[in-house]
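What you see is the complex with one protein chain gone and the rest in place.
So, chain A:
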């Protein structure tokens, strides 16, 4: 056992920069402490350990943020400041967006395998700020309820509530067509949430312009080749994935539940629906990639527009620190995705 662990550690070290390795390894070890074998979660310790940051109405690097409460749901809004000529020193939080240009509004669902992190976690606050600068967008980060205390469908319900709120803000409208140009985005469990909120939106006739899924969290009952091949090698184990699904899915359900496996045996047919175009980023060293690739195939088979970005040498969390090529190339793709004319 000790021998194979050494091999595992050496492999992950070779593919990420030192500070990234430290960051993700720290999460991995801390999270091991938080997951209890009986399926409960040490929430107090999790909140104690999580590094959080305040919203900041003072623009920093061209982005300011503020929090809103949407019926007990906390959302953090990030936007570039627009100068108010009458009050140059003042930042207007709900200043209407451009009436001539389209300003994308990206609703972001943070990752954490449905159990960890918050909208005000430092890593996600930083990521959202980068998205604003990168895409000239407004970002709304949703502090959805987490498992195991709040199982399916709580996170999806919260995503839906946030979407409805965003859609009904006059100050988030932009462009000559005066509507809110909504994109859904998320990493890990957040990517999963983005998909399911999009399904609900489409079923309700609400328009979503695009979905951005970064290393989305999907799974299924069978064990895929990538899971077996990469188990424990790059920060993630099958065992921990299983734990998070047990924590999120309704008790007694297996991983072929549609939340986990949207194109599996319990799938809804998306064919013919006005599902948004999708940008799906898959890391080649992520052990659930076979499920993510199956998701992409599923969308294609349903006749939906999907672009896959497969990053061979990327691990989970590559987008958390801007110290690797994958980060920059993905940011470029996201920018093109939300700012293209089609």
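Basically, a residue touches a chain if its C-beta (ideal position, glycine included) is under 8 Å from a C-beta of that chain, and two chains touch if they have at least 3 such contacts; residues count from 1.
Rule of thumb we're sticking to: contacts and distances are computed from a predicted model.
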item	value
Identity of the absent chain, which is to be given by its UniProt protein name, from "DELLA protein", "Ethylene receptor", "NADH-ubiquinone oxidoreductase chain 2" or "Large ribosomal subunit protein uL3m"	"DELLA protein"
Touching the absent chain when the full complex is considered, from A:47, A:207 or A:336	A:47
Those residues of chain A which, in the complete complex, touch the missing chain	1-2, 5, 9-10, 13-23, 25-26, 28-29, 32-34, 36-37, 40, 42-45, 47-49, 51-55, 57, 61, 66-69, 71-72, 74, 76, 87, 89-90, 93-94, 120-123, 126, 145-146, 149-150, 320-325
